[in-house]
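In this view, the complex is presented without one of its protein chains, the others remaining in place.
All chains are identified by letter, namely A, B and C, in their written order; residue positions are counted from 1 within each chain.
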Amino acid sequence: MISFEGQSWIILPLILPLAAGLFCFLSRRWAFALSLTAALGNLLSIGVLLNQFLDTGPLTYNVGNWKTPLGIALRIDGPSILMLLMTAVTGLGITLYARGYFAFRIAVPKRIGRHERQERFFWPLWMTLWASLNGLFLSADIFNMYVTLELISIPAVALAALSGKPASQIAAFRYLLVSLLGSLSYLLGVVFVYKTYGVLDLVLLSGKTASGAGMAALALMSVGLLLKTALFPMHFWLPPAHANALAPVSAILSSLVVKGSFYLLFRLWFDVFASAVTEPMVNILGTLGAGAIVWGALQAIRQKRLKLLVAYSTVSQLGYLFIAFPLAYLDMGTHWGTVAFMVLAHACAKSAMFMASGTIFLHAGHDRINDLAGVRSYIPVTVFAYAIAGVNIMGLPPSGGFIAKWLLISSSINSSQWWWGIIVMIGSLLASVYIFRVVSRFFVIPEGYKVPDRRPHSPLLEWPALVLALIALLLGLIAPYPLHILETGNSLFSMVSPKGLPL
Amino acid sequence: MITNLLYSFGGLMLFSMGLFALIACSHPLRKILAINVMATGVFLILIATAYRQIGTGEIDPVPQAMVLTGIVVSVSVTALALILACRVQETSNHSLIQRKKDDFTRTGT
Amino acid sequence: MRRYSTHNKRKRLNPVLLLVLLLTASLTILLGRAILTTDYQTERLGDDVAQFQKLSGVESPVTAVLLNFRGYDTLLEVMVLLMAVVGVWSLTQAPFPGKPIEPGPVQLAVVRLLTPLMVLFAFYLVWKGSSLAGGAFQGGAVLGGACVLMLVSELPWIKNIPSRHLRIGLLAGPFVFLGTAILCLILEGTFLAYPQGWAGSLLLLIETACAVSIGLTLACLFAGGRPKDDLSRGRKR
Partner (left out) sequence: MMPYSILTAFDIVLISTLLWLAWKMLRSEDLFKAVVLFISFGLLMALAWVRMRAPDVALAEAAIGAGLTGPLFLSALRRMERLHKDERRVNIDEERKSETIFHTQQKETP
């Protein structure tokens, strides 16, 4: 009777965090233990899935045994398993860090009620957010993706407002409005898709030819997702929302949440509606991406607060993802490779950076960059993690960020669009300005500097950031492996026969 | 066929009206109202595409299920947005509303 | 925070607004064209639904789609509702007034008469949802309405429901739904694949649990914050 087939591993990344979220809301005592178990189980199941995937290629799973088009299918191919892996690793780091963060803050006798409230609601929100991110990466149904997008944005907004500061709540309200507008635009696109093609499954859709209404659908969905991904000039909501949140929340929002909508966007443009995409369209996105790189970096250089600097750096780094659009259009063979590297490296590095900033904030009591001299003397690991993550953001070898930028530049030369390569280099130069500006502060110890009284903290407050930063750094050394995964797996959409049925 | 088109266009008009009000109005409550109107417009377009006259066959139930999902999602986000807006007022001196009227009503568009 | 301020007191048409108006209008025209040019698609999922209706365990096609064919969507949607409550609770405490207000005799009579009827009607909707219009969401909404009615008339006991009981009620629907789905995974080998012949009764179970949770959820959203004792155990320490 009992039959847990090998295929069932695919559903575990969804079930585990979801169940953990429910239990965390019920009882706060076991919240961290449950979350950690879910995080580890999630990592394990994704490992098994990766193994299966490398053996047999793309996997399809029909929820409830209803075949498409009637039912909802979950699919795993190269890009989606890489995204799942990224979420699993980064999420585990954030989970550990959050434990250290809240324990440190609750240990302060002042305002204990506020900190306990934050921890109490953090866990259910974070676990559900994680489950819905996994759900988005697994899903192959555009309406189901709408539901997961909403299930991402509600916890994300609640998390952004969790700190209780007025600034964070104003930012969260704006974030909610933008996010809702994006969802509605996406939903209207789904309506047009259903009206035109009568199916909701991505693979079935990728076999259809684009028509006028199909283009309208693509445009609507793209605008919605661009709003959620905060592409310049639609980025206005991102820096205040990310910078004013609690440190673990900033890490979640910046490294994972924006990647969800980006993943869906890239999938729609290059796998599902690839036949409808034209050169002017990708060039527009590329130009906006270039604008984001330069504008975000310039704003980051101007910032006086560490967390705002890191948030603007996210705006800038998201720009690289959009430069990949014109390059991937002309250089179709490797289109997922560049993007996947960028996303992986940025997720690890940016979460490490936000965690490090959070630790610095906790210890120094503020995050004014000019007054941070001497931090090195009492939280050396954190400062080291920040610097390593900075190496990634700047794109120095051997980091994952370097590989991503190298792929971008070589692709721009291959497709004779050298100007994108120049933008990438300018971006790196500007990034090194804002990274060095901070790191150089850390290492100066002014004369007569006294190490302030430091409260003891658990290693969880420092080490997850360092490990994540090191993973991002070492990503460059194992570069062929992720590319191999992509080669195995991106065939799901190319298997589609002209009639629109897989296999 | 004409019924489908009529309701589709009605839905489209609602969507656009909501979009305009969302951008143009400054009061948070009205922004949330505008979002609700937009959502209703989207649902109307979806249901209108599925409509068939009595006697010409069964109605496709999938859009109806999608709209039910959408309505429930929209009431959840509306509630969260409303409480968040109230909360912003309560915690900050900075006031989201200064009066009942707002920009949009005074522009006379 | 320029965005929210209303200092701008000019009477004439704001050029930015005009631009927005133009953009919205052109968007409307483009989308209208797209609606007009779409061919009427006859090949839809409705035919598949009709074909597999008998296997779904319910007679109403909408309920079949919601809870069986696309039950996964609905599971996530129930989570969306729950997350809205968690979000609202994380933001603030429910603003009950300091002094309890005694409801007037007429109001009390109306509430006493109406709420049981609404609760009955809610369960009727859930029960009939398998064959006619109605179901967990509609039933839950009516149940929520009944709760809101009691909240508005400020019956004293309603403020004193322990937070733990409330949480159990809120979680009943998601737990039963997810639990059933996992049970299906263990017994049938596929997530949400109801065992043959059991679909109807399992769906009724899920719907009842979800209706209770949805009703409570809507009432909690209306109350606008967490109950007073939600954090109390932690504070004692």
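A few remarks follow.
Methods note: a residue touches a chain if its C-beta (ideal position, glycine included) is under 8 Å from a C-beta of that chain, and two chains touch if they have at least 3 such contacts.
Since the structure is predicted, the reported quantities are computational estimates derived from the model, not experimental observations.
Contact with the chain that does not appear here is found for just one residue of C:71, C:87 or C:145, C:145. Although one chain is not drawn, the whole complex shows that of C:21, C:35, C:49 or C:62 it is C:62 that touches it.
Only one of C:16, C:120, C:133 or C:186 touches the chain withheld from this view, namely C:133.
Residues of chain B in touch with the missing chain: 2-3, 6-7, 9-10, 13-14, 17-18, 21, 25, 27, 29-30, 32-34, 36-37, 40, 43-44, 47-48, 50-52, 54, 59, 64, 67-68, 71-72, 75, 78-79, 82-83, 85-86, 89-91, 95, 97, 100-101, 104-105.
In the full complex, the hidden chain is touched by chain C at residues 1-2, 60, 62-63, 92-93, 95-98, 125, 132-135, 137-138, 141-142, 144-145, 148, 152, 218, 221-222, 224, 228.
As a working rule, only the chains that are shown with their structure count from here on.
The chains touching chain A as well as chain C are B.
Of all chains shown, A has the CA centroid lying nearest to the centroid of every protein CA atom.
In this assembly, the C-alpha centroid of chain A lies 29 Å from the C-alpha centroid of chain B.
Centroids of chain B and chain C (each the mean of its C-alpha atoms) stand 17 Å apart. Looking at chain A, one finds that residues 143, 147, 150, 154, 157-158, 161, 169-170, 188, 195 touch two or more other chains.
For chain C, the set of residues touching two or more other chains reads 1, 3, 31, 35, 44-45, 49, 70, 73, 77, 80, 83-84, 87, 91. For chain C in complex with chain A, the touching residues are 1, 3, 30-31, 33-35, 37-39, 41, 43-45, 48-49, 52, 68-73, 76-77, 79-80, 82-84, 86-87, 89-91, 167-168, 170-171, 174-175, 178, 181-182, 184-194, 230-231, 234-235.
Within the complex formed with chain C, the chain B residues making contact are 1, 4-5, 8-9, 12-13, 15-16, 19-20, 23-24, 26, 28, 45, 50, 58-62, 64-65, 68-69, 71-73, 75-77, 79-80, 82-84, 86-87, 90, 94, 96-99, 101-104, 106-109. Put simply, chain C touches chain B in their complex at residues 1, 3-6, 8-9, 11-14, 17-18, 20-21, 24-25, 27-28, 31-32, 35-36, 40, 44-46, 49-50, 61-62, 64-66, 70, 73-74, 77, 80-81, 83-84, 87-88, 91-92, 137, 214, 218, 221-222, 224-225.
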